[in-house]
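As you look at this complex, bear in mind that one protein chain is not there, while each of the others sits in place.
For chain A:
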Amino acid sequence: MSGFGNAFSSSIGKKFIMGITGLFLILFLIVHCGINALIFISDGGLTFNVGAHFMATNWIIRAGEIVLFIGLLAHIFQALRLTLQNQKARPVKYAVNDGKANSKWYSRSMGLLGTLLLIFLVVHLKDFWVVSRFTGIPTVDANGHEDLYAVMKEKFQDPVRVAVYILAMFSLCYHLLHGFASAFQTLGWNHSKYNGIIKGAGVWYSVIISILFAAMPIAVYFGLIQ
């Protein structure tokens, strides 16, 4: 057997990939949420557009974007592989299975929550990413930056889209509630002195990120920010 053997093809190795890509996506969400939160400055999107311009033009960020897509695809691909294997591991289902007696519903529904997020992601990328990278942002702001903020304002006039975004953030919140601490456990970082911190940080992170993201379409739709 070669040096690394079946390091990543074994059951634990596949979990490592889920955990590592999951933590990477968690870090990405902090950056994404942080820059988007610039809309709350309420200066007509000027600061937000500076951030968006930087993200669209800086070559390190652009290279990071490729890594992000690779990480995301690895997370999805690995999840599919694991799910199919897991279904094969129990070909005959129980007539009665009292899952709620021993585990949280969202920990048992990561596949469903992830699928909802994937569907949302298609909508979301079409709404903003495709516009800013390919079809082009139609207007510029007072500083001469592409006015992504105007695109956002226009998109979030549609109540259906706002509702979809809010529902997606519920999926995100529950997906993260399990995923955050779970990634640490998978990577072996289970330690009686730090478990409480990891669990607590996971809950705070999941709730804050989801609420901040959900607040954006709500604030734009109701005209709470200018």
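Worth a mention:
Following the convention adopted for this analysis, a contact is a pair of C-beta atoms (placed from the backbone, for glycine too) under 8 Å apart; a residue touches a chain by one contact, two chains touch by 3 or more; residues count from 1.
What we mean here is this: contacts and distances are computed from a predicted model.
Matching "Cytochrome-c oxidase", "Gas vesicle protein A", "Fumarate reductase" or "Peptide ABC transporter ATP-binding protein" against the UniProt entry of the left-out chain gives the name "Fumarate reductase".
Contact with the omitted chain, checked across A:49, A:171, A:186 or A:210, is made by A:186. Only one of A:58, A:103, A:143 or A:226 touches the absent chain when the whole complex is considered: A:103. The missing chain lies against chain A, touching residues 1-7, 10-16, 82, 85-86, 88-99, 101-104, 107-108, 110, 178, 181-182, 185-190.
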